[in-house]
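All protein chains of the complex are present and in place, except for one that has been dropped.
For reference, chains read A and B in written order, and residue numbers begin at 1 within each chain.
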């Protein structure tokens, strides 16, 4: 769908019906004089840009007062873009309410847990649950949809922008009211809520729905289920806003696909995108690299997870950066080759559109030091040269447009509910980092050259021979059963410390940990052994654990102990176990090993499943490989993870991108990407 | 009294009149289905539990609405416990106001210094000075007392819970009003207050009582005497609540002793327990180990200080943990033996009751990862085994029940007023830590094997040959005189840097430091020399100082200089001095030496008093010794402070707990405790 978006344009050329990769950016012409617009469209053509998002922050310009509308400039922009052959992903423009609205209605401003008002001055200063905001936002959406329904440039709708980036948690009275409604819908009766929230503890029993509040600033740890439900509610409240805008758009322009840009990256965790993914016509994502030793593994991880959200189908990279951003403590520039490699890594994982924030770097405002396609230095710059080059590369890769991801032998289960639950306060350790643990497994698999797919609870684990479920903390009965079924039917499950501990209400599964998975794993843990910061324990397989240990007792005779603790309070006890389950198995890793030691352990966990690297031994770890498959063939991406040249021997297929050396090996310069095509199998 | 509490039970057996050690926990049956209650009582008997605290967080359950009461379930619990032979320390249940109350009366919620409301969701969300809260709390107390006055299980009252754990500082308008009343009572006239607060500084002179406020968020350092008085007032406000509940209880059940659980541990400093101790019929304390190099020294220190609060008489350890807690950054599990050793160390220091939070580990709620007597894993667990074993040990130790502490040769003066005063802002250094300095002296004495008692200003220093007063910062004239008298009458006083500096109004004693003790010590300091973080100075006795130095001039001819500074700005000047005072002496240590170097210095300070270790040289430092004495004899506790086996030769007495080896030495395994009994002298 994404790859044929341009065919939606009125008067689209026949060629637009051929799938192609899209290329573009957020385009904010209102920041520039009229004269610049023509140059913009000329440069877009030069760079191969064919898709831009327009109007994201235009509310104050489009509706300068409650009953005043000014669409003329946008009409002109849309016409210019259309004339230039550029399709428009048109924003609903509701991301940032204008000053007149917040002045007239300060009651739409969010409130922090400590009761502080979040004032205008930046963006997203609106309560997701404000009926006043909703009213004004939907009115704008309706105006936009009505006016541009028939515009030939329109190819998709872009709802709001980065929903929840700053306003996911609002503790206002509006939020309190909406929270109560959400709780009524979830629990029906107060008794059910009192049970779920375990309000017998600390004298918290509610006798009226009106007594319930968000977890505002409290004297100590607020009720954990209240906290967890507030996270669920807050994600749902924003999802509800997304749906409300979408419904207006579907009513007026039923044929135009609707999307919004997710933020699958880094620590962004407030929005349960696995739950949101079904609400959009195609998935879009924003991704920014945060410097660190695993920065490009994290990029791959995020792109992979976005692919999971999209159900393996193509998705749109709605924002990333050509170089530095402006919001990190230090915003480092990308090195030569990073721009292309970062973009193509997203394509490898299913992106059929590669877009940036933003087209032209702002001369002023809070993001003026955020890089763009046209930098402050202007088109006469190395950066714009690289942008043009990437445009050409994406044209070369057109044959893979529309292809889907080919399932990998290994799946990594990623679950927002466990993420939220396992990092709550008053836990055995405050140092646990759900995403880092998952990323470490991913890095370890990259180091081994073994392909892995992120999988959400909505995905089908049976597509993978091995399913890794790091810190799968919150396990309702149904999930416990489906995991047991997976293992019994031949799947090889691997899980870790602090998994299977609580149910959907954050109530501990009693009788010994990990209650929900105890029988499946054939072990029992009487007590957790979290480690102080800096403490480590040695295992007898020469690996080293940190963060956590468990006092494990093996309870099933068939359970094998893969390694023991050699030091620490658990010395002599099992550290890694595996219970055979017919054709499958269920393994448990009771400590944090980190990426390097997980790579040492993994071959023993993958072996029973017969999973090995598909890469030649000489390049394992140096090269990431990803496979897309579609009508046009099977496309193997080879991404050089290193800063030196790597030759990959024995790779079959036509070289769609890259080059073979004299020996026929695919030669990858530092950080380079190659794509090989074989006919669809 | 504690050891015969069970005899208060209606229908108590004759045996209950024999003193015994009590054993138990907080018991929260409302968190569990009815079916579990019977198992609870059965397991309690199995473990030797004979005392539980019930109802602490039951307000919402007992009074589900303003005029609705539900005591049936508690009646049943009380009956079951009584039938099982378990006495009940019944809570007044006022610790955490129920949702209906805070919804109807949000004006009882505390307010932070920055003006933020502290909302419900956790616990202790009530203003100590709210008349509305007081009204509702006392009404509940009256109902409880009336209903259970005659219940045979009732053996004591447990007022509220951990008063001030989260709500000691409240800056609300209620607090402001009460603060003014408290100040009127303290100062009578505004002139007296203006003098005490030195309001001539920074234009703060008050012309009306109504102008006075708590030290809320200010532009710079608030008035220090205002800060100090607000600490005094805040402690008193909670004490006043304790007294108010107690008065209701005494009216209705004059024969049932009343207690509340103090929190003598770690940095808890808001409540002046030395001042509170007289308000309860027996002292109770909660103690939790915080991991660190001095963690068990700190346990001993806290237990010792609790004994001081109890006037040397037995007290109740109302809460500690069987293993990990849930509120530290990382909550480490206890090692084998820790459970018993930690408990018995409290007993050594005078605890006649050993109780835990809590009986059965919660399956849900904010403390579900806090260990308990019955863990998540159930009674079939190593932990419950250790719990049963401790129960048996406590039965073995019954003969010492009711015995008091035998005064130690060394006293360490611990004073809340100096603690509060010396750590205020705008001081020479913000790095000073009153409790750490006192703890270091304690650790040093443990390292030397010399017994020491913590002493409060209410205690009698003359019971100790040596009195150490670390950072005795705030010294009213009366205290200065009593210390001088102590030294003149043969006592050996040791004090340190930043002692004797201010009077009760935090006004500096002029003319040269330490003004209040200058003549007694025979020195004069013109200027403080605090050291930057990380800076150290060498002394000429091979010790090393940090944090502080003083530019000392010796003013009395008889003053001896025990050591000089060898480096730093004070190089060549005295560092440690001692002035003989007839049969006694007054010594001054002008820098922070830390536990190790204090142990090097101490023999020179103890020598004139003739104080030496009572332990054989071979085990000094490895073993802590504590002595209780009562009708049943003299009981010497030997606690192995190390992780290896230690043999203590030459100890006389019957081995009540532990064993002698072939040579007759008392053999202590790692972390083990032995108790020897000799006839009362």
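Remarks
Convention: a residue touches a chain if its C-beta (ideal position, glycine included) is under 8 Å from a C-beta of that chain, and two chains touch if they have at least 3 such contacts.
Remember, predicted model here, so these are calculated numbers, not experimental data.
Only one of A:7, A:207 or A:326 touches the absent chain when the whole complex is considered: A:326.
Touching the chain that is not shown, out of A:23, A:37 or A:59: A:59 (per the contact rule at the top). In the complete complex, the hidden chain is touched by one of A:365, A:511, A:572 or A:664, namely A:365. Which of A:105, A:139, A:166 or A:660 touches the hidden chain is settled by the complete complex: it is A:166.
Residue B:226 is the one among B:31, B:63, B:130 or B:226 that touches the chain missing from this view.
Listed for chain A, the residues touching the missing chain in the whole complex are 28, 30-31, 57-61, 64-65, 93, 95-100, 102-103, 110, 112, 116-125, 165-167, 291, 323-324, 326-327, 329-333, 335, 362-369, 371, 375-378, 381-383.
Although one chain is hidden here, its contacts on chain B can still be listed: residues 114-115, 197-208, 210-213, 215-226, 425-431, 505-508, 510-513, 515, 524-533, 551, 569.
Rule of thumb we're sticking to: only the chains that are shown with their structure count from here on.
Averaging C-alpha coordinates per chain places the centre of chain A 50 Å away from that of chain B.
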